[in-house]
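Dropping a structure here in structure tokens format, bear with me for questions.
Note that this complex is displayed minus one protein chain, with the remaining chains in position.
First chain written, first letter: the chains are A and B, and each begins at residue 1.
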Amino acid sequence: MEIPYTVEVRPDTGLYNAKMGIWLFLASEVMLFGALFSSYVILRTGNPDWVQHPMNVGLATLNTMILITSSVTVIMSWASLRLKDFAKFRIYFLCTLLLAGCFMVVKAIEYNQEFSQGLFPWSDNYMGIYFTLTGLHGLHVVGGMVVIAYLLGPGAKMWKTAPEQYVNRIESVGLYWHFVDLVWIFLFPSLYLL
Amino acid sequence: MSGHNSPEDIKKETRTYLLVFVALAVATLVTVAVSYLDLNGPQAIIVALFIATIKAGLVAAFFMHLLSEEKFIYSVLALTLVFFAVLFILPIGNYADAVGEHFSMEGVEHRETEAH
Partner (left out) sequence: MSSIDEQHPEEVPELSEEAHVGVHHEDHGHQEESFIWKYIFSTDHKVIGIQYGITSLLFLAFGFTLMLIMRWQLGNPGQPVPFIGNLLGQANAPGGIVLPEFYNQLGAMHGTIMVFLGVVPLAVGAFGNYVVPLQIGAPDMAFPKLNMMSYWVYFLGGVVMLSSFFAPGGAANSGWTSYPPLSVAVATEGQTYWLIGMTFLITSSLLGSVNFIVTIVQLRTKGMTWMRLPFFVWAQLVTAFLLLLAFPPLQAAGVFQLMDRVLGTSFFLPSGLVVSNQVLQVAGGGSALLWQHLFWFLAHPEVYVLVLPGMGIIAEVIANNTRKPLWGYKPLVYSIIFLGFMSFIVWAHHMFMTGMGTVMNAFFQTTTMIISIPSVVILTALLLTLWGASIRFNTPMLFALAFLPMFGIGGLTGLPLGLSPSDIHLHDTYYVIGHFHYVVAPGTIFALFAGIYYWYPKVTGRRMNEMLGKIHFFASLVFINGVFFPMFLQGLAGVSRRLYDGGATYSHAQGVLEWNAFMSNSAFLLGLAQLPFIFNFFWSIKKGELVDSNPWQATTLEWVATTSPPLGHGNFETMPVVYNGPYEYSVPGHDDDYLPQNMAPQEG
């Protein structure tokens, strides 16, 4: 038997299953990053000898722009798909993937810079929290990249076999992606500017 | 997603997305600019987080379509935000209230000389 509401919405909730699922998952992610940020505050205010090293604000600003742009491309890809323009969808979706890749490259450059300055996670708790927060965020970026690549590649078959479900999947991935962007929006000032 | 499926509606949405993009980009530059103003600890925090909240709000409201989301999602998010607040307020409150000195704003006051 078919699982109901995988594509059409359930009338009383107005949602299809995957959309509810992804929002619930995002709620748990809010708690995860919330705990990380809360720990940052506790560690920083609890240590009078806290050192806030100068960070590469330029690269981080670039990365912020990259992620914001990728949020736009991902939602444009979804809009294109709803307009049934698969070619445009693929371009926007691929751009999202490439921008995500750029983000990771910039991050790698940044990490390298820090390593060469002798700044490692164990150097002090500021570097510890910096590497942990950006590292976990980076893992989330990579995770998103994997899913996007799958939906561009083997997963794209579903556009032919079950187009509405495919659109729903793109919407769900988009929601995840915006959340990743959202976390960075808070991460950037907290770690780099304050 | 339900509703708003006509090509005109979608094209209107696209315009909104681009406007939001511009707003986000501008807000980012503002955040960076403000950081050079050398505000003191608490002020810098409030300004930076205020701008970040606006940006996050734009992403949530327009890109994630929270403005037109269903009640169930609002309820889940409201509950989450309550616990998120608990996660911040209570441990920090605990430190402020604790026996002995555990709480200091000194670590927040300054950053070593910038070197971009």
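Throughout what follows, contacts are C-beta pairs under 8 Å (C-beta built on N, C-alpha and C of every residue); 3 or more make two chains touch, one makes a residue touch a chain.
Source: prediction; values computed, not measured.
Engineer: On subunit A, what residues meet the omitted chain?
Structural biologist: Touching the chain left out of view, subunit A contributes residues 1-6, 10, 13, 15, 17, 20-21, 24-25, 27-29, 31-32, 34-36, 39, 42-43, 46-47, 49-50, 120-125, 128-129, 132, 136, 162, 165.
Engineer: If the missing chain were put back, which residues of subunit B would it touch?
Structural biologist: 72, 79-80, 83, 86-87, 90-91, 93-94, 97-100
Going forward, only the chains that are shown with their structure count from here on.
Engineer: As a quick test, compute the distance in whole Å between the mean CA positions of subunit A and subunit B.
Structural biologist: The computed centroid separation for subunit A versus subunit B comes out at 15 Å.
Engineer: Within the complex, which stretch of subunit A touches subunit B?
Structural biologist: Within the complex, subunit A contacts subunit B at residues 9, 13-15, 19-20, 23-24, 27, 30-31, 34-35, 37-38, 41-42, 44-54, 56-58, 61, 64-65, 68-69, 71-72, 75-76, 79, 82-83, 171, 174-175, 178-179, 181-182, 185-186, 188-190, 193-194.
Engineer: Tell me, which parts of subunit B touch subunit A in their complex?
Structural biologist: Those in contact with subunit A are residues 1-2, 5, 7, 10, 13-14, 17-18, 20-21, 24-25, 28-29, 31-32, 35, 44-45, 48-49, 51-52, 55-56, 59-60, 63-64, 70-73, 76-77, 79-81, 83-84, 87-88, 91-92, 95, 102-108, 110-116.
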